[in-house]
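Every protein chain but one is kept in place in this view of the complex.
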Amino acid sequence: MALDIVYFAWVREAVGRDGERVDPPARVATIAALLDWLETRGGGYAEALADRSRLRAALDQTFVPLDTPLGDARELAIFPPVTGG
Amino acid sequence: MALDIVYFAWVREAVGRDGERVDPPARVATIAALLDWLETRGGGYAEALADRSRLRAALDQTFVPLDTPLGDARELAIFPPVTGG
Amino acid sequence: MSAVRVQTEPFDPGAELLALEALGGGAVASFTGLVRGDDGLIELTLEQYPAMTHRALSAIVEEAERRWPLLGATVIHRCGTMRVGDRIVFVGTAARHRAAALDACAFLIDWLKTKAPFWKREAFADGRRRWVEARADDDGAAARWG
Partner (left out) sequence: MSAVRVQTEPFDPGAELLALEALGGGAVASFTGLVRGDDGLIELTLEQYPAMTHRALSAIVEEAERRWPLLGATVIHRCGTMRVGDRIVFVGTAARHRAAALDACAFLIDWLKTKAPFWKREAFADGRRRWVEARADDDGAAARWG
């Protein structure tokens, strides 16, 4: 199922784009599995997604852990730990 | 030895004056003893000084407990617990 | 940079914040206390012990500066008669990081409530006047700072 991904901060810079629509295979059931799948693209993706301890995610604009199922979410955001305030 | 006393808030109102110079007998060695001595004047003094749990003191502009010796202090202040801020 | 003022005149928290912001830190915290119009209150009169107030406030600020790495602290306490909505007290702190600014600000106002020689008298619309009683939880709030 098509999913919109948005990237922020250095994840965005490494990946080289603000976001994209993806249509992963059915076996990609969690955020972590999606990251594995994206990582196989190599290049900036491999660089940005290698260290999962540095990544956080939001599914449909809600913070969630990386092992969260994608379910029927419309938008996934991948980014470093937030540094606002 | 002469000592200046200043009164604040309802202590001042009950005593009926902002302050006064007193010359207590030598046996009056602590603030508490001075309050006993003042209380014998009766009237507003007896009213203001009866309940020691409602009184606080400062000796030469420093908060001190009521059992503090008068020593050679120049100014004693008698007042209710502070309510600033 | 620390400033302590006891005054009958009003003060402007925005102007005080500007001065603290100019000190180069990343964090400025403030507290403003105002006259509440509870129970028909119309006026609040602050009596002070003039010979002691400035010294007591300065000692409280120095204590805060010992405890936290502050770039600046401002304490303003009004005395005299104020009306509902008027500002009574201002505490502002500046520091490199937020924890010092926030904690020192809370410390200063907690201590002002229990360690500064001011007394409040309330006047009500029905003519009643009464001296405000000290609150046990003010002592508790100050005690948490050890």
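When the chains are written out, they are named A, B and C in that same order, and each has its own residue count from 1.
The rule is short, and it goes like this: a residue touches a chain if its C-beta (ideal position, glycine included) is under 8 Å from a C-beta of that chain, and two chains touch if they have at least 3 such contacts.
Predicted model, so just to flag it, every value in this text is computed and none were measured.
Undergrad: For the chain that is not shown, enumerate the shown chains it touches in the whole assembly.
TA: A, C
Undergrad: Which positions on chain A touch the chain that was left off?
TA: Spelled out for chain A, the touching residues are 6, 8-10, 12, 58, 61, 63, 75, 77, 79-85.
Undergrad: Suppose we count only contacts with the excluded chain; which residues of chain C make the list?
TA: Against the missing chain, chain C presents residues 12-15, 17-18, 21-22, 24-37, 85, 87, 96, 98-99, 101-102, 105-106, 109, 141.
Assume only the chains that are shown with their structure count from here on.
Undergrad: Mind checking the centre-to-centre distance between chain A and chain C? Centres are C-alpha means, answer in whole Å.
TA: 49
Undergrad: If you average the CA atoms of chain A and of chain B, how many Å lie between those two points?
TA: So the centroids are 72 Å from each other.
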